[in-house]
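Before we start, here is the structure in question, set down as structure tokens.
All protein chains but one are shown at their positions in the complex.
Chain nomenclature is as follows: A, B and C, assigned in order of appearance, with residue numbering initiated at 1 for each chain independently.
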């Protein structure tokens, strides 16, 4: 089975997710810049979720550059990832609306954790299909990055109940690891 | 006529349908986890409809792997399928809002039945075009799966008026048949 | 310049237009089938606009099967068509909300007329680029279909102010001409 439609469908869903979040930025009643102030938290949470979806699109792109075939398991693992990513606009909106307070911060971290988990499952299924000598197998020998970010998400979720702003800060630290495109795959593709 | 744009357009529509359903998950007023409780039914109905759209995308993918050409009839049969699938977010939302009560459960089953019917028509038109010796003709010799799931939908619709929760449960049993990618086509492609 | 991205972008926009119209079908307050009755006109107007967007996608598909190259003029003529089509959800919603009364019926007809006009301009620019001996030039020697449907739209707009239901009926008669895929192009492609 070819991977073309899996990529096209994923691109479509990710494009929609990244764009519908902006619909939550409702225009204010007044016409002054000061009327935009209450939107600051919403804008910030939109910005960070935009970056996160960008990261996932980027990693998805890198992963499927190294993958040649897909099967039913990969298709469903991909849908599973898209499901958790599709919940991100909801969590983003709740976080922004409530100015980064504890429960929304914990939920946001939980969704990020589930996305990370779903991406790992997808990577694993791709690896199973490609075999031990494939580009992707060599690229993913070290999964330090995956483990470290999972650890940060779990710590962040726990911390949300005490210091939610710090917790949200931690999620963004985890993002930095991933903004850098997956050099392991790029290196092994060469 | 090439099938590329039919696939691209369908991918686009399915990607949008699967994603706009999440817009119905409006964030609650409060900032506590308990404020999310009223959303439980909505979330559940979203989850199941996500899976159903995933199933249709998956089957669509499999079908058009085995199809080489399309004509005007196939284009319209495909649009007919997309039409019924586009109603699913409405039925999903009504079902979730009313906590799986009888009329919404019956409507949901009816839309699923119409989607199944529309997919069968699409399959038939593809088969007519590809001919009796094609991969798809051999793959679709047995339509037990189609008949069984249609039977389940009809039973579910009737049952909705008496035991709506059981009816919804039946729709999900029918889904299980289809979560498994179409092995008939996969086998015959090999 | 290749036509691939023009097709992909148009497919995306058309997929979104055809799907966001369903967002106007807001679920009713109650949980009975009778609560769905007030939606009947909205549903009907959704159904017909779905068919119209389907027709345009279909014709767009046929046109660009016969076109080999695009230039800046074609890109903008295509955007011009997409602009008028993007207004259709608004006109559809206004028509459905007001139960097919005179002004909304006239506006709906006007948007259909502008879409038809925009499609003709796009065809003309493609024809200019392809040359007089091209497939498309031979296919479009007779433009009876174009002229007849324009006449129907104009008559419908005028009639809207007296017999709006008949006017809407006329728009759907014009649609029938076009549901049949463009046989002129199909024939000349062979």
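Everything that follows uses one rule, which is that contacts are C-beta pairs under 8 Å (C-beta built on N, C-alpha and C of every residue); 3 or more make two chains touch, one makes a residue touch a chain.
The structure displayed is predicted, hence computed values, not measured ones.
From the options A:14, A:67 or A:136, the residue with contact to the unseen chain in the full assembly is A:14. Which of A:23, A:40, A:154 or A:176 touches the hidden chain is settled by the complete complex: it is A:23. Of the candidate positions C:54, C:89 or C:156, contact with the hidden chain is made by C:89. In the full complex, chain C touches the omitted chain through residues 1-2, 5-6, 8-9, 12-13, 15-17, 20, 23, 71-72, 75-76, 79, 82-83, 86-87, 89-90, 93-94, 97-98, 101-104, 107.
Where chain A meets the missing chain, the touching residues are 7-8, 11-12, 14-16, 18-20, 22-23, 25, 27-28, 31-33, 36, 47, 50, 54, 57-58, 61, 65, 179-181, 186.
Everything below uses one rule, namely that only the chains that are shown with their structure count from here on.
Chain closest to the overall centre, judged by the mean of its C-alpha atoms against the mean of all protein C-alpha atoms: B.
Between the two copies, chain A and chain B, the C-alpha superposition involves a rotation of 90 degrees in steps of 5. Inter-chain centre distance (chain B to chain C, centres taken as mean C-alpha positions): 26 Å.
Looking at chain A, residues 12 sit in touch with two or more other chains.
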